[in-house]
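Following: one structure in structure tokens, then a few remarks.
One protein chain is absent from this view; the other protein chains keep their places.
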Amino acid sequence: METKVINKRAGRIIADVLMVAYFLFALFPIFWMVLMSLKSTDELFTTQFVFKPTLDNYHAILFGDPRAAAGVVAKQEFPRNFMNSVIISSGSVIVSLIVGVPAAYALARYNFKAKENLAFTFLSFRFAPELVVIIPLSVIYRKLGLYDTYYGIIWVLQLITLPLLIWVLRSYFEDVSPEIEQAAMVDGYPWWRIFFRILLPLVRPGLAAASLLAFVFAWNTFMFPLILGASQVQTVTVSALGYVSSAQAFFNRMAAASVIASFPQMIVALSIQRYLIRGLSFGAVKG
Amino acid sequence: MTGDLASVHASSRDLPQARTQLPFLVRARPYLILLPALLILVGILIPFGMGVYYSLTTYALNRPGSLDNFVGLRNYDRMIHSSGFINSTTITLKYALSATIVELLLGLGIAILLNRDTLLAKILQTTLIFPMMVAPVIGTLIWKLMMQPSVGILNPILNTVGLPSLQWASVPETALFSVVLVDVWMFTPFAALILLAGLRSFPREPFEAARVDGASLWFTFRNLTLPMLTPYIIIVVLFRFMDSLKQFDIIFAMTEGGPGNTLMTYQLTAYRTSIQYLRLAQGLPYAVMLFFAIYITSQYLVKFWGKAQRRAAGYSS
Partner (left out) sequence: MAKLALEHLTKDFGNVRAVNDVSLEVEDGEFLVILGPSGAGKTTTLKLIAGVERPTSGMIYIGGKPMNAIEPHHRNVAMAFESYALYPHYNVRDNLSFPLKAPGRKFSQQEITRRVEEVAELLNIAPLLDRLPRMLSNGQKQRVALGRAMVREPDVLLLDEPISHLDAKLRHRMRTEFKALEAAIRATTIYVTHDYLEAMSLADRLVVLKEGTIQQSGGPHELFVNPANVFVAQLLGHPQINLVECTLQRTNGALQLVSTDGAIKLEVPERLRGALENAGIDQVIAGIRPQHLGVVDDHRPASNVFTGTVYVYERLGTKGTLTATVGAHRLDVLTSIEESFAIDEPVSLTIDPAQLSLFDAKTHKNILFN
């Protein structure tokens, strides 16, 4: 009896230790990035954890570094890159919502022959190697004048945001019993009123969570703005590389830029905890 | 009775043949609301189709007129017989398999640890997803920085516990390990979350019955836990394996495919050949072949998932 109790307790402690060990592994790099961002350039090459924190790096990337010599990378471009990321991510999510919400509804409610094939085709966008579409587009976009434009990137990003929204929303629509819509029909309401007054309110939290998740994925994308964009639409992800490949390695600036560039995602992650699993698994797991 | 039906028809007999179908616009509604998504679908298929076409020519951006030269499957043939092909295939598969397997096993362990009711578990679960939320490029850069000989923290940590310093991604021996490490750091939370959802979805009755019947731990695991967990495992494998086969951001940010050709996976090769060297028709076959491999594999995995789901559902009824 006593051994059982001790084993249980020992087991619990070991479990807790293992858990904490993993989370140290998981969160340390992020923690270290924040630490880096607060280090002044002189203290950069020391590995001390005790140092004088400074906001100089943030200041430099946001407002430009008055002490920097000419030719230093990304003087005031960071705010611009940040805005580009905002515009491109919001734009692609909005387009995906307008296109995807009706499509998700059709896939959830209507039955037609090619339904599952169509649904799988949308899913295959997410799993397809991006270059198979980007390489031809790099030629096409230049011809159409879409190279290095917001529209061009927003359009390709549908490869990422549209499958997510369609599949996740489809699963939320399927959760609503069709009889509720039928009751509203019998009660005298046409389809579009039913959609806005009954259906949307019922899926609204899932819809919001899926949109935020899609926003994060659009924001984190790298290949599309790298190849199909240049200076006009450079996003924070592409510019992050710029800090390291320049002649002077401003690691601390890069860290500060990374912290700011990662901030929206963390907020999203904390706010959609409940919907995370369904969103990440494209509706396959209801969690 | 028949008399009544006649009176019912009386009013409609005056009308033209009674309409038995809803108006056309009403019947067409399902297809109309799908239209925008279909347009985007076509809009994606067009460049894809063009890409496949390019791969059948000798298209190179620095050689005018090369697009008109149709050579069929010659590029594919050349690709398969090229010196880098085996290396590329090997490294693509090694990366995908090692990342997926480690993430699956580690994720399962974490899911089991988190599947408890303690306060610590609940708090930690909220932060679980953070590594996955950071942009892959940025996450890789952080690790690259940590691996850096001058400012990095990893080697000092290794040294404090008595282990020698590593050269991480700068040398071929540890390059794969370094990028897989980043992948594992970034995507194990995904596996853990999905498997945790799976563990939480188990009905208690079969396990209680097994315990009452005196089943061994292994028996319970093999005949109850595993079948009920299989659909979730398949989801993890589907997403992670397919994603890591085409992983670009992590490898590119770390070494751009190096050192040398060590990490030149299919997509990296396609990028270098088509975008950097501008030889589109030479690089596209890698991307196209990868596409078909992924497409076919994912179809099978989705089918398996359906079967596994139905089988698992049998346990909860």
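When the chains are written out, they are named A and B in that same order, and each has its own residue count from 1.
The definition used in the following text is that a residue touches a chain if its C-beta (ideal position, glycine included) is under 8 Å from a C-beta of that chain, and two chains touch if they have at least 3 such contacts.
The structure presented is a predicted model; accordingly, all values stated were derived computationally and were not measured.
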Contacting the left-out chain in the complete assembly, out of B:Leu22, B:Ile86, B:Ile123 or B:Ala209: B:Leu22
Residue in contact with the excluded chain [from A:Ile180, A:Ala230 or A:Leu270]: A:Ile180
Contact set of chain A toward the excluded chain (per top definition): 177, 179-180, 182-190, 193, 198, 201-202
Where the missing chain touches chain B, by residue: 1, 4-5, 7-8, 10-12, 15, 18-23, 26
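Convention: only the chains that are shown with their structure count from here on.
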Centre distance in Å when chain A and chain B are each reduced to the mean of their C-alpha atoms: 15
Residues of chain A touching chain B in the complex: 12, 15-16, 18-20, 22-23, 25-27, 29-30, 32-33, 36, 44-45, 47, 98-100, 102-103, 105-106, 109-110, 112, 118, 120-125, 127-133, 135-140, 155, 158-159, 162, 166, 191, 216, 219-223, 227, 236-238, 240-241, 244, 251, 254-255, 258, 261-262, 265-266, 268-270, 273, 276-277, 280-281, 284-287
Interfacial residue positions of chain B with respect to chain A in the complex: 29-31, 33-34, 36-37, 39-41, 43-44, 47-48, 50-51, 54, 61, 106, 109-110, 113-114, 116, 118, 120-121, 124, 126-131, 133-139, 141-146, 148, 150-151, 153, 156, 185, 188-190, 193-194, 197-198, 200-201, 232, 235, 239, 242-243, 245-246, 248-249, 252-253, 266-267, 270-271, 274-275, 280, 283-284, 287-288, 290-291, 294-295, 298-299, 302, 305
